[in-house]
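One structure, pasted below without further comment.
Apart from one protein chain that is not included, each protein chain of the complex appears where it belongs.
After this line comes chain A, so read on.
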């Protein structure tokens, strides 16, 4: 029985370093290749030695698919392809291909240049790795090789996020990556057709959350920003150049417009300015509303948000500043932070995760006195807020996706074990399908039961269809008989006659003849007629003919009557049938041996 194996190397009952291996129909696919932000050691990357102990992965993987540009989904890619070694194709959508190297480079700078780590991938490795990327378009069916095909669907989580449908023969798996089932400010909702995969591998970050909590968090965020501005404070939002920054900009831009606020919003210069261009150029990946109006008003051309100059930081009065980098470990965001930290009217909002050792991490843990270089200390008086804005499907959304795709089995990743357990129960109860949640390094095995594709001769099929009449009758299923010819890799179903012809075989006729003695005091023709009437009454639904040449035909069985010369009452019935009518022939001979009922006229 064919089976599909799924082994998470990361994201199994966990969030971070997503990396899932799928073996399907003899093909091995790696889904995502992320890093764990919570670790600084080996655990940061998935354990690729699971795949092979010695060296390169190229021989063991048919392809790698990256669902979106977040580092917990693509952060280990250059390490995997350049340091462990993989030369096969890496698939990702156009926006992911554009944005992913920038985030990787950003992250590399933090780890190597700031924290002084060695044994990390280099800029050149990121470039070399990106050369192996093959861009994917939505709904395009990409033939990885003759048997393996993949197709991307819109996932809505971030710009360019995709779900993938992986198919080998009639077996298939869908991997959702991270997705969002409700359209948000700049992205649309995830969608998939009823593809009925054998396994649906879904993220389950918000497995136990039911309501759309993102709206609430947004409202919260706006309220906090607004309050700070009202009391004349300054708001610092450390961000990475791409992704969340644009989303928050749209959020503030529309809020500013609606509330008619005058306080300036600044965007730290450099890459961030350029980053908005990505959103403009990939506008087809945003939601319906933005797409429809982009000619008149491009949502990513912000009216209220202006470029930042370092001198502005000392300006009096309220303002909001987006500054890079996002973990307050260096650069402009750190400079501004130092300037504003002493005033309790100000606020810093951390919209993302911070690596251990960064100032961002320290202040989020409540540290209020920071040691700066050169023995100076910095008192942190400003308010510190943490807010996660990632858009994930909630429990309702996950159930909705299951209803859309109608999988035969479900597999949960990218979530906490306890929450998964809860959702697993719900899924098994509501859809009566098996739900798996393997831990990292554990393998979930699903046996599939694929049907066998066969080429049927059109004549045979049409004959069957014609027999069944124009409309199918559910009570009387049509039975079809034919011969399956298996030659090399082809399977052909043809009528038996055609099979003989195609294989160049002679038909061998097997016939039986049987004489039955019968006492019947009538003339031969009368006896024959009595037989005819008798059979008519017994065999309902058979073709019975009384032929003028003195025979009775039941289907293709021939019955003849003769009488012996001595006794005209002693009749001899001659039955003859071919092997194809064996059941009926055997029945008739037994029936007639019992004689004819006397009541026949």
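Observations on the structure shown:
Here, contacts are C-beta pairs under 8 Å (C-beta built on N, C-alpha and C of every residue); 3 or more make two chains touch, one makes a residue touch a chain; residues count from 1.
We adopt the following convention: contacts and distances are computed from a predicted model.
A chain of the complex is left out here; the name its UniProt entry carries, from "AP-3 complex subunit beta", "Integrator complex subunit 9", "Histidine-containing phosphotransfer protein" or "NADH-ubiquinone oxidoreductase chain 2", is "Integrator complex subunit 9".
Of the options A:83, A:134, A:417 or A:485, the residue whose C-beta touches the omitted chain is A:485.
Here the missing chain is touched by one residue of A:451, A:543 or A:598, and it is A:451. The chain omitted from view is touched by exactly one of A:79, A:107, A:221 or A:282, namely A:282.
When the whole complex is considered, the residue among A:370, A:493, A:553 or A:570 that touches the unshown chain is A:493. When you scan A:258, A:369 or A:508 for touch with the missing chain, the hit is A:508. Although one chain is not displayed, its contacts with chain A can still be listed: residues 94, 97-98, 135, 137-142, 151, 170, 274-275, 277-278, 280-284, 294-295, 449-458, 461, 464-465, 468, 472, 477-488, 492-493, 496-497, 499-500, 503, 505-517, 538-540, 542, 579-584, 586-587, 589-591, 593.
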